[in-house]
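Sharing a structure below in structure tokens format, with a few things to ask.
For this view, one protein chain was removed and the others were kept in their places.
In order of appearance the chains are A and B, and numbering begins at 1 in each one.
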Amino acid sequence: MKIVVAYKWAPNPQDAVVATTGEVDLSRAKPAVSEYDPVAFELARRLADATGGEVVGLTVGGPSIDTPLSRKAALSRGLDRLVVVADAELEDADGTRIATVLAAAVRAIGDVDLVLAGDSSIDVAQGQVPLTLAGVLGWLGLAAVSAVTAADGGLVVERSLPGGTTVVAVPTPAVLAATADAVVPRVAGMKDILGAAKKPVEVLDLAALDVPAPGATLATLATAKPAGGERTATIFDGSSPAGAAAQLVGALRQAGAL
Amino acid sequence: MTAEATEPDFDVIVVGAGPAGSVTAYLLAQQGHSVVLIERGEAPGAKNLSGGVLYGRVLDEVFPGFAEEAPVERRITRHVTTFLTGDSSVSVDYAGRPLAEPVNAVTVLRAKFDAWLAERAEEAGVFLMPGVRVDELLREEGPAGPQVVGVRAGDDELRARVVVAADGVNSFLARSAGLRSKPPEHHLAVGVKAVISLPRTVIEDRFAVTGDEGAAHAIVGDCTLGIGGGGFLYTNTDSLSVGVVLRLDDLLKHGRTAAEVFDHYLAHPVLAPYLRGGEMVEYGSHLVAEGGLEMLGSVVTGGMVVVGEAAGLTINSGLTVRGMDLAIGSAVAAARGIGEAIAADDVTATGLSAYRRHLDDSFVVKDLRTYERAPSFLERDRMYGAYGELAAGIFHDVFAMDGTPRKHLVTVAREAFKRSPLRLRDVISDGWAGVRAL
Partner (left out) sequence: MNSAQSWIVVADDTAASGLVDLARSVGDEVVAVVAGRREVASSLASAVDRVLWLGEPDQAPVEAYGPAVAAVVAQATPRTVIGATSPGGRALLGAVAAALRVPVLAGVSALEADGDQVVVTRSVLGGIAEHRTAVQGGTTVVAVDPGGAVAGDGDLAPLEELAVTPLAATVTEVRPAAVAGADLGGARTVVGVGRGLKAREDVALVSDLAAALGGELACSRPLAEGVDWLPKERYIGISGQHIAPDLYLALGISGQLQHMVGVRGAKVIVAVNSDKNAPVFSQCDFGVVGDMYEVVPALTAALGTGS
């Protein structure tokens, strides 16, 4: 089985600096493989090992996503090879644009049985890209996947949905987005990282991919810093728990919160 | 064990991608050696406390004209030293043209600067391995005694002819090689540091600097609640690095936490106006080895050398902390020494002792010597309280226009001195110690 894992090289907005105007400075936030995507790497590796298949990492974005560091970070986590589309035009691309480019790359890779993705990315965090990708490819796209195994001619997929656990028989090709806790991803060791440097990386040229033009563009009219994020705390010392509890209850009564 | 298994994977393993590690790795790769640089942070610089003044001359020798290319924040053209009491301050402001030369001193933010240095190493052919924490040294008995032959991280082992311990203060590697014991408390200081973002024009106005010029303030006295140590305030492009360095033993003696002292410092009426309206974007605390030459232990053992702060290479004069330039200086000496040892095919302690010789000849050990007495000088408590009071007293009497006739400065000083708890003998002794130390 040929499995593509779509993963994102993204900064953690926790480390961003947000001006009072709502302008975001991400220059302090170091990009990394998005928090939940290693879960997809691990699921893919296990499935490929069980079916004798190949795992291809795929990421798209601006030029900064392709560095020796970013390549090793992905390739050391169970991938066989990597495909990258890095282009300045994709710097702040919206999710549908990303999904359209991912779809073109999946087609270029060819004969793909399954695309696996993470639950949601650390920066955008909508859990939308894999499902839009499925839409572009015309494949079935399922989110909330907690387990996947191969069965004759297709996959057996377990989903963790609000109503309970659901088992779905899915023919390939398909796009699946894993839950954050589907499996515990491996920690890359020194040998994995050394091995990563020897694995092939293919850089696809965006212009050569024949990606259809967007049907709408986004214009930012105004930005703001949301209220309620920062509060000035009155801090009580809990080294005397009873004292702190009494103070807190008093303060809450006074604030009308009790 | 098979012969194949003992074959080294690399010529050199460098542990720690701080300034010491990255520069050592870079220089060794330039000599044509295969080098792996292992860093526990997800990216170099990610874990290192940001902000600081880099005395740049030595780095300029490694990367000529680095100040043009590297992510440096500002060139320091003003050094301001301030003595504080609870409500007043006395400052010495040194703004000198000679300081404007960019390689003298620049401010850097470590997250960017360390990443830049590691990139240079990577460009030179170093295999950078982030996200890996070295757990153990591999040691074997060699003909010349125990020899370090590699490192272990998790389940994996890597072998090399030489391991460079560049793992920073409290070096776990140096200690496990038996090169250093746990440093005594009075040789350690706790640094608490924050980065506070402010618009660049605000910084330029508040600190009276223009363009890419910057100021470095060193502050002693009331700001540390009388605890041995000092505070600093450095300008970056659009942020300030602000922090305190506190002697650990004194901190414990006073029953204070470093965070408490730091909060007091930030709120001090002399500091607060500089910081007003800023937003804290980074905060952290870190140990600093401040023992000077006394802390410089043995830096070489069979198959391993120790560089940078791992070797105890810092100078804390009470007014400035220097470590990055010494780290880089030791990296230059280590790369030379290791290169020679490998060329001579002798990586035992004897072969690698070439590093120690180069280190002794470098500005690093010379400067440590110059400041040799600084640590014990700084242990004198009155440096942190009474002198500030005295200086403030003198200046109060000079500047306070209370209608009484102006007195000659010497008279003023003598009167202020009489009110001060200091005894003349202390002052003479401290003065002498200070002159010798600084």
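Criterion: contacts are C-beta pairs under 8 Å (C-beta built on N, C-alpha and C of every residue); 3 or more make two chains touch, one makes a residue touch a chain.
Source: prediction; values computed, not measured.
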Given A:L161, A:V187 or A:A208, the one touching the chain that is not displayed: A:L161
In subunit B, positions touching the absent partner: 259, 283
Missing-chain contacts mapped onto subunit A: 13-14, 16, 18, 22-24, 94-97, 99-100, 119-120, 122-128, 130-136, 138-144, 156, 159-171, 174, 179-181, 212-239, 241-242, 244-246, 248-249, 251-252, 255, 257-258
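Rule of thumb we're sticking to: only the chains that are shown with their structure count from here on.
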Interfacial residue positions of subunit A with respect to subunit B in the complex: 17, 28, 30, 32, 68-69, 72-73, 187-194, 197
Contacting residues of subunit B [partner subunit A, same complex]: 9, 38, 42-43, 46, 111, 122, 127-132, 153-158, 197, 279, 281-282
